[in-house]
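The next block holds one structure in the form of structure tokens; read it before the comments.
Shown here: the complex without one of its protein chains, the others still in place.
Coming up: subunit A.
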Amino acid sequence: METRDTVFIALFAAIMAALAVFPPITLPLIGVPITAQSLGVMLAGGVLGARRGALALVLFLVLVAIGLPLLAGGRGGFAVFLGPTGGYLVGWVVAAYAIGLMTEIFWHRLTHVTAFAISAVGGIVLLYAIGIPWSAVVAKVPLWTAIGWSTPFIPGDLVKCAIAAVVMVAVKRSYPIITPRGAASTTR
């Protein structure tokens, strides 16, 4: 870790905040508005790698916790962690780390297909595996009810995985900053 990594972490925390003001897309037929912020989670891992991506999310959540209105819809403060969906916010850190780790491992074989799979495993499967039991416990509802609450978001999340895959490959081609796993150098 060096100063450059610190700057990347701080900058990506700010990008997460900027994604909250991206125009929300409402999917036809389903009607659930999807915001770009969970796209930022996938990109944090897929662009910065495991360690820097997870730390960028930690920093972003610290800024949210101290009261800055950085979540989509202008939400912020400690209250967001105590609500029924707090587990997803904590899961963001884990998801960014996992996506970053997989991106580092598959760096030389990163195509739209592998990048989509990486985003889906980390940003949907793993994230929901943390968020769903969390909301079931804090809201005292059975697991299947909590699963039912989250299914309307899956189509939107798949769209975001596709967007994340295109962006990850584009950034890899034009401004790569990830060091693949197993490469000789540990810094940079």
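The rule we apply is simple: a residue touches a chain if its C-beta (ideal position, glycine included) is under 8 Å from a C-beta of that chain, and two chains touch if they have at least 3 such contacts; residues count from 1.
In this text, contacts and distances are computed from a predicted model.
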{"item": "Listed names \"Sarcosine oxidase subunit delta\", \"Heterodisulfide reductase\", \"Biotin transport system permease protein\" or \"Carbamoyl phosphate synthase large chain\", with the criterion being the UniProt name of the chain not displayed", "value": "\"Biotin transport system permease protein\""}
{"item": "Sole residue of A:Ile105, A:Ala129, A:Ile147 or A:Ile163 that reaches the chain not shown, by the stated touch rule", "value": "A:Ile163"}
{"item": "Residue numbers in subunit A that touch the chain omitted from display", "value": "1-4, 6-15, 17-19, 21-23, 25, 36, 39, 43, 47, 55, 59-60, 62-63, 65-70, 73, 75-79, 81-85, 139-142, 145, 149, 163, 166-167, 170-171, 174-175, 177"}
